[in-house]
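Apart from one protein chain that is not included, each protein chain of the complex appears where it belongs.
Moving on, here comes chain A:
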Amino acid sequence: MSSQAFTSVHPNAATSDVNVTIDTFVAKLKRRQVQGSYAIALETLQLLMRFISAARWNHVNDLIEQIRDLGNSLEKAHPTAFSCGNVIRRILAVLRDEVEEDTMSTTVTSTSVAEPLISSMFNLLQKPEQPHQNRKNSSGSSGMKTKTDYRQVAIQGIKDLIDEIKNIDEGIQQIAIDLIHDHEILLTPTPDSKTVLKFLITARERSNRTFTVLVTEGFPNNTKNAHEFAKKLAQHNIETLVVPDSAVFALMSRVGKVIIGTKAVFVNGGTISSNSGVSSVCECAREFRTPVFAVAGLYKLSPLYPFDVEKFVEFGGSQRILPRMDPRKRLDTVNQITDYVPPENIDIYITNVGGFNPSFIYRIAWDNYKQIDVHLDKNKA
């Protein structure tokens, strides 16, 4: 499906106006002017909406190719912003499902034997199938027009996804209440995660539980965030302590649960978290058999597999760690901004569709994505 004759149409197909928007966004990604996976996901979807409304195509496969190209250029612009690739793959999956249905309905009418294949849980949750339309297999002749309005399908898919992303915290908070007990000590090493913040605040306010939160300092990149995070929690009458990163091991025996925010969740159940040092915290927790909860919206789920962790971790500036020195005589500094946590160190993922074991994550991933879209780059596919 990837080798279509129409692929070259992409740049000309959309009007230049959309191209301007796309390239502005690419430039912004490159300059790291859009921060946070939530913002990136939403902006990507808005962009995709404009792109699809302006796109011209002869066949739905052409449209899919165009979207893949777009996704590829966005991923290249900021390789560690996984959420923009994720949402594009989600929309691709929606389109491909629709195509599959159409093809199937054609075959059903012509042969009337084939049984609708339920490939996954996702299909079970899909909205009821549209009435079958009697027509020929569209891939056979180009003259035939598909009656399904793919533009409409895609845009509806985008709108649904935007709603989902915006309401993700609600879903997670529902589960939060049951997880936190009274007088429990929690530790979070990801103070920049808004999901974690809301999760804790809801637990405090809705169920009126009293608990203590330890926040790691997150030196050097997140110290400021940690302080703000602690302040916000304190304002909601949650007992909060900011602890040095180095004290985590000593404190772990007292901690009841570790809660981490995520930036991306891979199919193997590993995660990229948005603060360095999270990996060692999870390692400590494992040592003490303390449960580690990872909170993640569904859009953070990525169909990629972390074969080369180094490629997925982002490296920040050196200036935060050491003062400037003679480049010929200085120490080499490496400042990881994000950190990879392997699946064995995470006990459960709390998503907006429920809690899952890391080993089950692949299943949810294939409910939402298509294998064929894992690599948007044509050279790798």
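Everything below uses one rule, namely that a contact is a pair of C-beta atoms (placed from the backbone, for glycine too) under 8 Å apart; a residue touches a chain by one contact, two chains touch by 3 or more; residues count from 1.
Criterion: contacts and distances are computed from a predicted model.
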Missing chain's UniProt protein name, "Reactive oxygen species modulator 1", "Exoribonuclease phosphorolytic domain-containing protein", "tRNA (guanine(10)-N(2))-methyltransferase" or "Translation initiation factor eIF2B subunit epsilon"?
"Translation initiation factor eIF2B subunit epsilon"
Among A:V20, A:I177 or A:A234, choose the residue that contacts the chain missing from this document, as touch is defined above.
A:V20
Sole contact to the chain not displayed, among A:G256, A:P291 or A:G316:
A:G316
For chain A, which residues touch the unseen chain?
16-17, 19-24, 27, 30-33, 76-77, 79, 310-311, 315-319, 323-328, 330, 332-335
